[in-house]
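Rather than the whole complex, this shows some of its chains in their spots.
In order of appearance the chains are A and B, and numbering begins at 1 in each one.
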Amino acid sequence: MGYEVRTEVYEGPFDLLLRLIAAQEVDVWEVRISEIVDAFVAETRRLGAIDLEVATEFLVIAATLLELKCRRLLPGRDDVELEEELALLEARDYLLARLVEARTFQGAAQALSRLERAASRSTARRAGPDERFERCAPDLLAGVTPEDLLAAACRALAARPAPRVPTEHLPDEEVSVQDAIDELVATLPGRGPVTFRALTTSASPAHLVASFLALLELYKRELVELEQLSTFGDLTVTWKAPSAALQAGS
Amino acid sequence: MSPLPAEWRALAGAVEAVLVVATEPVPPRMLAELLELPVEQVEQLCAALAAAYEEEERGFEIVRVAGGYRLQSHPAYQGYVERFVLDDSPQRLSPAAMETLAIIAYKQPISRAQIAAIRGVSSEGVVRLLAGRGYVEPVGRDQGPGQAVLFGTTALFLERLGLDSVADLPPLGQFVPDSAAVEELEHVLRLRGEE
C-alpha cells in the first residue's frame, strides 16, 4: 500500500493554534510553546505516523511563534536590526492572515453543517415512474450481452490499483561509487590529461553521477588534479599519484 | 381546503410524508403502526385523502396496489409523464452505470457504500437510475451497524440479458485478483504497450 496518513481527525496546526489562543486568551508572551509542541507530538503519536507536510507546516508556525516570543523576552529593541524587525513583522502578518483565513473557513464549515442538518430533515421522493411507464423509456440493456457485463465487472474491479510512484523509467543497474573509483584507478594512470567527457562518453546517467562522485573522492585523496577553465566547461582530469599511493591512502 | 375533517389534517400529513418517500406500496398495517391508529381508521384516512386528491384534480393519486398504498401520477396526466420519462431517459447505459450494474450483478447483495468503495466514487445517482429502470432492487439490509440497504439484480435484468439465473453469468473467477496482482498486471500491460 502507498504512503498514507489519515488526517481527517487532525485539523491542522492553524486549528490547533486557534484553539489554543481561544482557550488561553493570552498573548504570545504567555503562550506556552512547549504545550503546543506536546499537543502536536501527542497527536502524531496517536496517528502513528508522521506526515511530512503536516510536520513542516507545524515547524514553520512553532518557529515563528518562538521567534516572536524571543523578541518579546529581549530587554529592548535597540539591538534589533531594522531588517530583522521587518522580517519579523512580515512573519507575523503572514501568520495572522492565515489564522484569519483558517477561522473564516471554520465558520463557513459550521454554516454548511447547519444547512446539511436542516436539509436532512426532509427526504426526497425517489420512487420513479411506476410499471405503467416501463415501456416509455428505451431499454438500456438492448444489445448488452453477459460478456459485456463481465468486461465491465473486470474494468470496475481492476480499475483502482493502489497509488504508486512509477519506477519503470529508472534503470535497474546498480552503480556504486566504489566501482567507479576502481574503474578510474584502472584507467587513469599513465594516460595523461583527459577530459571527464571523454572518460564517460558511453556512460548511463547513473554511471555518470557515480564517476563524478568517484572523481571528487580521488581529488580529495589528492590522487588527481582537476581543472575547469570556464563555468560548465570541460573538466580536465590529470592523474598525479603513483598507483602505490592509492593502496597506502586507502 | 380539502374535504378532509380538520382534525385529520396532521394524520393525513403523516400519510402523505410516508407515501412521498416510499418506493414500494405501503401496507395499511405498517401505516397503522406508524400512526398508532387502528387499521380500519388508516384505511378510512387513505380513502378520504384519495377522494380529496381526486376532487382537487391533483396530478397524483393514491391507489391501493400490491397490498399497499402508493402515490403515483394521475392517469389524466399520462401524456406529460410519458414525455418526461422519454426525455429524461438516457438512450444507453453509460460506462459508469454499466460498471455499477456489473458490480451489483457479481457481488450481490451489496450496499451503496461497498459499490462506492470498489468504484472509488459515489454511485448513488447511478444506483438510483438502475433501480428506477427495474434492473436492480433493494433485497435486504446489512446486519451490521447502519443497516445499509443491500441491492441485487431483478428478474427483468435476467430476462433482458437472456439468463436463467445469476449463476449463469460468465464466471468472474480468474478476474478477481487482489489489488497487488492487478497492479502487477497493469504494470506489465503498460510496459508492453510502450515497447
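As a working rule, a contact is a pair of C-beta atoms (placed from the backbone, for glycine too) under 8 Å apart; a residue touches a chain by one contact, two chains touch by 3 or more.
Values in this document were obtained by computation on a predicted structure and should not be read as measured data.
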item	value
Total copies per chain kind in the whole complex, with one of each drawn here	A x1, B x2
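Heads up, the rule we're going with is that only the chains that are shown with their structure count from here on.
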item	value
Centroid distance [mean C-alpha coordinates] between chain B and chain A, Å	45
Chain A residues touching chain B - in the complex, by the definition given at the top	123-130, 132-134, 136-142, 144-150, 152-162, 164, 168
Contact set on chain B toward chain A in their complex	20-23, 70-73, 78, 81-82, 85-86, 89-93, 95, 97-103, 105-106, 118-120, 128, 131-135, 157, 160-163, 168-170, 172, 175-177, 179-180, 182-183, 185-187, 190-191
